[in-house]
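With one protein chain withheld, the remaining protein chains of the complex are depicted in position.
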Amino acid sequence: MPGSPFLMNEGKDMETLAFQGLIGLSVAMYLWLLAAGLTIVFGVLGVLNFAHGSLFMLGAYFAFTFYGLWGVNFWLAIVLSLLSVAVVGCFMERFFLRHIYHMDHAYQLLLTFGFILIFDDAVKMVWGGVAKIPAMPSFFEGTVSVVGRPFPVYNLFIIGAGLVVAIVVWLLFEKTWWGKMVRASASDREMASAIGINIPRLFTGVFALGAMLAALGGALGTPVRVVAPGIGAAMIIQAFIITVIGGLGNLKGAFVGAVIVGTLSAYGILLFPVFELFLIFLIMTVVLMVKPQGLFGG
Amino acid sequence: MKTRVAILVLVILLALLPAIAGKYALYVTIHILLLSIFSLGFNLLFGYTGLLSFGQAGFYAVGAYGCGKILLAYPSLLVGIVGGVVIAGAVSLFLGILCIRHTRMYFSMLTLSFGMMIFSVAWKWRDVTGGDDGLVGIPRAPLEIPGFFKINMTPMENYYYVVLAFAILAIYLFHRIVHSPMGLAIQGIRDSETRAACIGISVRKYRLLSFTIAGLYAGLAGSLLPPLESTVTPPVAHWSYSAEPVLATLLGGIYTFSGPIVGSVLFYLLKDIIVRFTEYWLICLGIIVVVLVMGFRGGVMSIFLKEGGRR
Amino acid sequence: MREKGKISRRAFLKTAVAGFGGVTLGLKGIGAGAQEKTPAKPKPARKALGVDVIKLGGQGVISGAHADYGWQIQAGATLAIEEINAKGGILGSKLELKFMDEELKPAVAVKNARYLATDWGAHFLFGVDSSGSAMAIGPILPELDRICMFDHASTHRLTEELVYGKGIKQIFRIAAPVYQEANVAALIFKEFPNIKRWAGIQCDYEYGYSVWALFKDTLKKYRPDVEFVSIAWAPFWTMDFSSHISAVMAAKPDAIHATPWAGEGVMLVRQALMLGVFDKIQAWFQSMGGSVDFLEGISNEVAAGKFKDKLWATARYIHNYPDTPENKKFVENFRKRWNRLPNYSAENAYSTIYVFKAAVEKTRSLKTSDLIQGIEGLKIMTPAGERYFRPEDHQAIYSVPGGKVMMDPKYPIPVLGDLKVFPTQAYYRNPPFEPLKMGK
Partner (left out) sequence: MKEIIRTESLGKYFGEMAAVHEVTLTLQEGLFTSVIGPNGAGKTTLINLLSGYILPDRGRIYFREKEITRLGPDKRVKIGISRSFQVMNIFPRMTVFQNILLPVLSRLNKTSSAFSSLKGQKEAVGEAEKILGEVWLQEEKDFPAGELSHGDQRLLELGIAVATNPQICFLDEPSSGMNPIERIKVLELVKKLASERKTTFIIVEHDMDIVFSLSDWIVVMNRGEVLAEGKPAEIRENQEVRDIYLGEEI
């Protein structure tokens, strides 16, 4: 092993830990955006969408195409990519998932796993196998000083975006009529349809929302991250971990889970450079063993 | 009777293969046999017990690394393979105790998680596993029982027969198991856990049994790998590798005995042939999976046998 | 121009991977022509080797974040094959290429090798990007009875352990191994007295481990005063390096040595820019930063001078060195053919084909045992300069400089300038090899 697992890097004062935590938080926000959609879809539709990461990837590719290739304004590019992925999501739900809600979860996992394979190769066909890295919009360059160290404006923006989304989604589900309908049908489909809620359309909407959240995560990454086939599959496992830790179908749980995983791996990299990966899975396992419904699950 | 004859013919063909087929065909056949064993074990868990594991590659890897380690230290094929299987069985028994407490996606997530922990151990515990370079230069040791016989394994043909023998044995035993009272018991658990419990069947005990047997089969498949490739690397423990028996089984059909075997053949050939003409073989596989899940949950076999799947 | 490059590249990929690597796009004319001709009027005289075509089985990674490397290998090999076939092939036998995706997965690489050697009937194997894949293929070469020329995989273990240690003679390596990014870096920076605190951001796999270990060993020898203050390990598929960067920056290093390559390398240094790293440190050494895909990826930033002349790099060949007619000609032809500059895996693959040619012509045989004889001790002039295949470990010895990343009006993308050249004796490890300890 390259150095003992407990090899400590130098200089672990409070400032360092704070800074690393903040960095971890910015990374956590991408995870949150990904996990939010996953957990919403599971909570309402009861489907664990293996292909959710692929929607994240599609979001990144669309954003890259609009913004990186066609030079569309950054913000517009993001909106466009969200809409495009939402369309893909509706298609998935309407023509495939809808027909397997009643089925064993195993088939849902398998179906959506099939979609991972399809999406990965599809983007390869359209955009080629080589990784894409567009330039960053100039207004995001530069840094602000945090505990005396330069902190990227972009990461700050990501943190902000993540929090805003968290609030918006919360309001959406807690305060709006639509949210109430969704929660009603999540808890009791028969009852919901009995009181005249159009369940199929509602579910399509929910799935589209989940897809858009994933896409947002992907799209916001494009200026600073790499866009390549397979990033979705690489991300989905982390998303699973997060939603499991927070409790499948639990939004607050997903947020906390994402923050835990994001900051923890940041600290893992700082403190035990060797054991990060193992650490994350260990946590997931322990949660599953001790409290399978997750930290926030009822 | 008809099937008996068909099986006999098939076995004879397989036995004659080295005479008629080239080196590469032999190599591919060995891989198909490994995948068949792997998938059979997986399907005992999925098709027969109703538990979808995404961590089987973990046990496959334990078998592979175990056998590899043994062969590097003590070059005797039998010792290596048996050793690998035993270790894999032990690990799956232990992890089984932890996993079978859950069902549905909690079980799937838990197995996924354990599999990936094994993966990261294989990747990180470099002193033992050789990191991502893996165990290198594992000998295809002679098949030997001191005092009785010693067969050189260097020629691929010889090793092919060893694998074939193990595969036939594994398949035969599997047939016995699923058609035994125990086999019926686990199917009962699959069909209705509560009902099974209320006729006096200890659900956990039989889940654990099935989990362990599945682990043993994964371990056997894994143990047969290092002598063939002379290398073992972490990817064999990765969750994406766990997906292979899943896909193969789904392809062949989860509710038929031969499903996983047929599926393994199709899956491997699909992968091996399509990949030569296009780099986009995964999309074909993906479409097939979607179609199977949407339409023919009994897999290819159900289409032949007009049975299975649709429920 | 990058756009055009891309398109041709994608088109190329499709057909090449479709299994007709040799007979692609622009090549069709020659390739196909060749195939019709040979059966049409066979000339016994031209069958010195008893075969119409010599089959070359190559592989590399052509998908994912590292895909450009596989592409460059194909492009280089294809160029060489076109040139040779145009001149009538080797002793009258044309060359044919089949190229497969290694996916950076050892199991896949082994399967490819077996398929190419035992089914497709390749006479030579070459390519391979990942060290893991190389270490997996090496041991089965005797069974396959084929030579494999490794064009990129750079772990020292391949030649030191498998060839020198285990005596697997079918392994050859034309590319400079980890000695390059580890020892050249050490030799450059021993001359910087005020760089005392080093940090590392390394690949979380054997490649990163060995480079970091070797770099530290060598630098310590010359500069007992330096310390290695922090390290971060990045696995494949790292999407975001900011945690790694801020982790190592916490120790306030004077300089950073990094190994993540291709797309990941680009991401790494760009995210380092975002974190204002280049205001804090004196130097950043990007191991394979001399590779074309990397330089293309950071053109804008370099042009804007964002790296403040602190970004250093090397490669296993750079197109602007050496200043020889061979190299000029190669770069010129490559740009004409592919509308891009060649990176090192392109040159390595290109030269590989010519090494095979030399060996066959020297031995007038396709028997592996003869060819091994033919290549051992071979001295051959290549674009990268003269290469010498050391008999003990089958490692090709040639010198590649390190330098600073900067713009050069002569080229559309940044290049390495202010080059530091070292004699090979100074930075290649020499037999007898004692195993490299990878402790911290």
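Per-chain residue numbering starts at 1, and chain names A, B and C are given in the order in which the chains are listed.
Everything that follows uses one rule, which is that a contact is a pair of C-beta atoms (placed from the backbone, for glycine too) under 8 Å apart; a residue touches a chain by one contact, two chains touch by 3 or more.
No experiment lies behind these values; they were computed from the predicted model shown.
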item: Chains in view that touch the one left out, judged over the entire complex; value: B
item: Options B:17, B:79, B:182 or B:274, residue touching the unrepresented chain; value: B:182
item: Contact with the hidden chain (one of B:203, B:237 or B:251); value: B:203
item: Subunit B residues that touch the omitted chain in the full complex; value: 173, 176-177, 179-185, 187-188, 190-192, 194-203, 205-206, 209, 255, 311
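Please note the rule applied: only the chains that are shown with their structure count from here on.
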item: Pieces of the assembly without subunit A, by contact; value: one piece
item: Inter-centroid spacing, subunit C versus subunit A (mean Cα positions, whole Å); value: 36
item: Junction residues of subunit B - those touching two or more other chains; value: 123, 126, 279
item: Of all residues in subunit C, the ones touching two or more other chains; value: 13, 62-63, 209, 438
item: Complex interface listing, subunit C residues touching subunit A; value: 6, 9-10, 13, 62-68, 71, 208-209, 212-213, 229-233, 235, 237, 239-240, 242-244, 246-252, 262-264, 266-267, 270-271, 274-276, 279-280, 293, 297, 300, 438-440
item: Parts of subunit B lying in touch with subunit C, wherever the complex brings them together; value: 22-25, 27, 31, 123, 126, 131-134, 136-138, 154, 156, 229-231, 233, 235-236, 272, 276-279
item: Partner subunit B, residues of subunit A touching it in the complex; value: 1-2, 48, 96, 99-100, 104-107, 109-111, 113-118, 120-122, 124-125, 129, 233, 237, 240-241, 244, 248, 274-275, 277-278, 281-282, 284-285, 288-289, 292
